[in-house]
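One structure follows; several queries about it will come next.
The other protein chains are all here in position, but one chain of the complex has been omitted.
Labels run A and B following the written order; every chain starts at residue 1.
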Amino acid sequence: MPLAAERAPGMPASSAAARGAGAIVVALAASVFLLFIVAPVAGLVASGGWRGLAGLGADRELRASLVLTAFTATVATVLGVIGGTPVAYLLARRAFRGRALVAAIIDLPLVIPHPVAGIALLLVLGRATPFGAALYAAGLRVTGSITGIVCAMLFVSAPLYVSAAREAFARIDSRYESVARTLGDDAWRAFRRVTLPLAGRGLTAAAIVMWGRAISEFGAIVILTYNPKVASVLSYDRFTSTGLSGAVPAAAVLVLFALLPLVALRALRMDERQGR
Amino acid sequence: MSRSAFVRSKVAPITVGVAVAAAVAAVHACSRPSPSGAAARDTVVVFVAASLAKPLQPVFAAYSARTHAVIQAESGASVVLARRITELHRIPDLILLADPEVFPELLMPRHVTWYAQFARNRMVVAYTANSRYAAEIAPANWMDVVRRPDVQVGRTDPAIAPAGYRTLIMFQLAQRFYHRPGLADSLLASAPERNVRPDASGTAALLAAGELDYIYDYQSVAESNGFQFVALPREIDLGDPSLASEYATAQVRVRRPGSDTTVAIAGQPIRYALSIPENAPHAAAGRRLMSDLLSPAAVRELRAEHVDMLDHPIVAGSNPPAELRDATGG
Partner (left out) sequence: MIRLANVAARAGAFALADVSFEVPAGGYGIVVGPAGAGKTTLLETIAGVVRATSGRIVLCGNDVTHAPPEARHIGMVYQHAFLFPHLTVRQNVDYGAASRDLADDMITRFGVDALAGRPVDSLSGGERQLVAIARALARRPRVLLLDEPFSALDPRTRNIVRRLVRTVYYEQRFTALQVTHDFGEAGLLGDVAIVLDRGHVVQTGDPEDVFRRPKSPYIADFLGAENVFAGSARPIRAEEPDWVEGDPDGFMEHAVAFTTGALTFYALGDVVPGPTHAVIRAEEVSLSAEPSHSSMQNQFRGRIIEIVPNGALSRVTIDVSGTPIVAAVTARSVRELRLVVGSDVVAGFKATAVHLC
């Protein structure tokens, strides 16, 4: 970035200087912002990372929590992909009346405060409600259970998947599907043989984003399920019961764990740029 | 979708939401009536044990209305509140905990030099009209009803909330009292991990929502939430100070999270205690609120809210404030 913008002939000096100054301001702002995000994470990992990782072998509770978090997030993501892909496809392809409304409703969990989401789920899926009573009779408890964790994760992170999957489908020209239809495929076959492979990378990225969101959820999960503890609940618990010194190693491990989806996303993009 | 497209699509609703929240907060703050007098308005930051939060609400509201003081109350499990002081260095002007032991254990002498016990409580088994076998349960059979397989029983986390480990102690005392070997473990098994919540208000919420049939909680919580409850024998409910030695015969080991070490905790009568931390930002305002809480009018009000207030606070530690010496009457 040039400190003083080059002056084109005939251009007044003041505007060239202004352009240079503008560039500096932008660079400063960007740096501060990046620092704001990187510093706390780097600081946490630096102060507790080694201790946390080293202690991971002995810390059965933390290990179990990580496994639980990964497992429930995966289940939630699978359910989200199965249920959300058709919705995303419809939103991308069919212009039906009320499409904007449906899209807005799907985005609702993103703007609801997380504990509110948990309470809302409890009110619908709880044992005392008609629907929840049916679930309970079928052996599915929503509080204090893996089912509850999965429900909370699904509720708050599915909208991310649907949004991203919709984009992935929208990016594929519908004429590819039209051509496949004229070549003898029915709608489902055309979807399977053309749309899905072309959208595959985008859908995978969308699922990774959903997974990443699911593992970081706290507020909605803790309302439904405190025990067994997912990683976010455990880190809060460590903090409240043993203080910072007890919590930092666990928190550092959890931050490293949360980097996994980001790394996966990077790998996908890199792959794409190299042309598969 | 591309990240920038995603961000762009979310920026608008989030911006609107934040703007609305900020506007509401601003309007709310501006709409408080300013005092007619020249004296500045009191601001008091109060940390309140979860089980006291609900009963104290109307008392705080009345105090605010009378004196135009602004009370910022935060509630949570006793250990959580203590951690806020020790780890986050957020010092309140007044702190009320459900377990006096937290003061010497965690907060003395750095943050607190004295504490005053001001109320009692007892463990009960709380339930609602919708609980299974609600019509059947009684002091004579509670320990059998709660162990029935189709009954969901909840309790609080022993590592964080006093109510949690007091429940475990009560189980021990019950085993001895009713002469039933193995009762403590059996009761524990019938209130499994998945029905554990971090604090007393968490279990109360689940009971109210119908997710649980019975919870072990304080009588004050049960009453202020409008729950029905089974009164337990004095020998096991940790409510009678004269039975302190008996309570002390029960011991439970509570696991320290993050390691396999455990801490032994002996039974003690349940007392609520308050203190004003050394570096409280508005200590004078805190003392004013404390005096009010301990005044006869407030004591009456709190008793009406089902808090079993002591007639006189019992002070421990050194250098309590003058207001307390007056309240104790000596």
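Everything that follows uses one rule, which is that a residue touches a chain if its C-beta (ideal position, glycine included) is under 8 Å from a C-beta of that chain, and two chains touch if they have at least 3 such contacts.
Because the structure is a prediction, the values reported are computed rather than measured.
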item	value
Missing chain: touched chains present in the view	A
Residue of A:V41, A:L110, A:L198 or A:L265 touching the missing chain in the full complex	A:L198
In chain A, positions touching the absent partner	173, 175-176, 178-187, 193-194, 197-198
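What we mean here is this: only the chains that are shown with their structure count from here on.
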item	value
Touching residues (chain side chain B, partner chain A) in the complex	1-2, 5-6, 9-10, 13-14, 17, 77, 79-80, 83, 86-87, 130, 152, 157, 159-160, 192-198, 202, 206, 209-211, 256-259
Parts of chain A lying in touch with chain B, wherever the complex brings them together	59, 61-62, 107, 110-111, 122-123, 126-129, 141, 143-145, 163-164, 166-168, 202, 206, 222, 225-228, 237-244, 246, 250
